[in-house]
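Moving on to subunit A:
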Amino acid sequence: MAAPSSSSSSSPVLSLWKAYHQNTSDRLKFIDSFLIFLMISGIIQFVYCVLVTNFPFNAFLAGFSSTVGQFVLTASLRSQVNPENKGVFKDVSPERAFSDFVLGSIVLHFFVFNFLG
Partner candidate 1 sequence: MSTAYPLPTNLSKTTVANTASLLRIVALGLISAAAIASRLFAVINFESIIHEFDPWFNYRATRVLAAKGFYEFWNWFDPTAWYPLGRVVGGTVYPGLMATSGVIYNFLHAFNLPVDIRNICVLLAPGFSALTAWATYMFTKEMKDESAGLLAAAFIGIVPGYISRSVAGSYDNEAIAIFLLMFTFYCWIKALKTGSALFGTLAAVFYFYMVAAWGGYAFITNMIPVHALALMLMGRFSSRLYVAYCSWYAIGTLSSMQVPFVGFQPVRTSEHMGALGVFGLLQIVAFAQLARSHLSSKQFQNLLTVAVIVMGVVGTFGFIALTYMGWIAPWTGRFYSLWDTGYAKKYIPIIASVSEHQPTAWPSFFMDLQFLIFLFPAGVVLCFRELRDEHVFVIIYAVVASYFAGVMVRLMLTLTPVVCVASAVAFSSLMDTYLDPTQPEAEGESRPAEVDASAASNGSTASTASKKEKEKAKKPAAGGALSDIVAATSSSKKSKGVWGLDTRLVVIAHSLLMLGFFVFHCTWVTSSAYSSPSVVLASTNADGSQHIIDDFREAYYWLRQNTAEDAVVMSWWDYGYQIAGMADRPTLVDNNTWNNTHIATVGKAMSSSEEVAYPILRKHDVDYVLVIFGGLLGYSGDDINKFLWMVRIAQGVWPDEIQEPNYFTPQGEYRVDDRASSAMRNSLMYKMSYYRFAELFGGGQAVDRVRQQTMPKTGPTLDYLDEAFTSENWIVRIYQVRKEDDLGRDLKSANAFAQGKKRKRTKPVSKRRAITV
Partner candidate 2 sequence: MRLPSLIPFLSLFLLSSVWAAPKDKGAVRQQLIDLSAKGNGVIKLDSKTFDLLTLPNRDWSASIQFTALDRRRRCAPCKEFDPSWNAIAKAWTSTPKEHRDNHFFGTLDFDEGQAVFQKLGLASAPIVYVYPAAEGPRQAPSGKTGPSKYDFSTGFEAEPLAIHLSNHTPIPIPYKAPIDWARWATFISGLLGFALTIRFISPVLQSRWTWAAITVLTSLTMIGGFMFTRIRGMPYTGPDGSWIAAGYQNQYGQEVQVIALIYGTLSFAFLMLIMIVPYQSSPSRQRMQVYLWSAVVMLIYSVLITLFRIKNRGYPFKLLL
């Protein structure tokens, strides 16, 4: 994603960063930092799998899908609590969104735990 945009024009990326800094509430930034952590964790696992071994394939899959799953669930939470999206999520209040998030994560990690073997 970043490669084509940064090579041809670096200023839009800078202004994007600036706009992000200004317009985002602290709560969302907190979620974003968690997202970035998950992303790095996922990349490390993937690189490990490619470079070293994928031997217990189910363990790799469990770990990797737990990061990916947690990532998308958190990203969902982020878009649901984002005040800009209020019109999109009429039926989902931020509290409801959080409880959905917790439930989804529990189910996800139940399967992850089962899959670790």
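In the analysis below, contacts are C-beta pairs under 8 Å (C-beta built on N, C-alpha and C of every residue); 3 or more make two chains touch, one makes a residue touch a chain; residues count from 1.
These made the cut because all candidates are chains of the complex that A comes from, given by their letters.
Quick caveat: nothing in here was measured; it's all calculated off a predicted structure.
Asks: Have a look at 1 or 2 and point out the one touching subunit A within this complex.
Replies: Answer for subunit A: candidate 1.
Asks: Please output the residues of subunit A touching candidate 1 within their complex, sorted ascending.
Replies: Residue list for subunit A touching candidate 1: 1, 4-5, 8-9, 12, 15-16, 19-20, 23, 57-58, 61-62, 65-66, 68-69, 72-73, 75-77, 79-80, 82, 84-85, 88-92, 96-97, 99-101, 103-104, 107-108, 111-112, 114-115.
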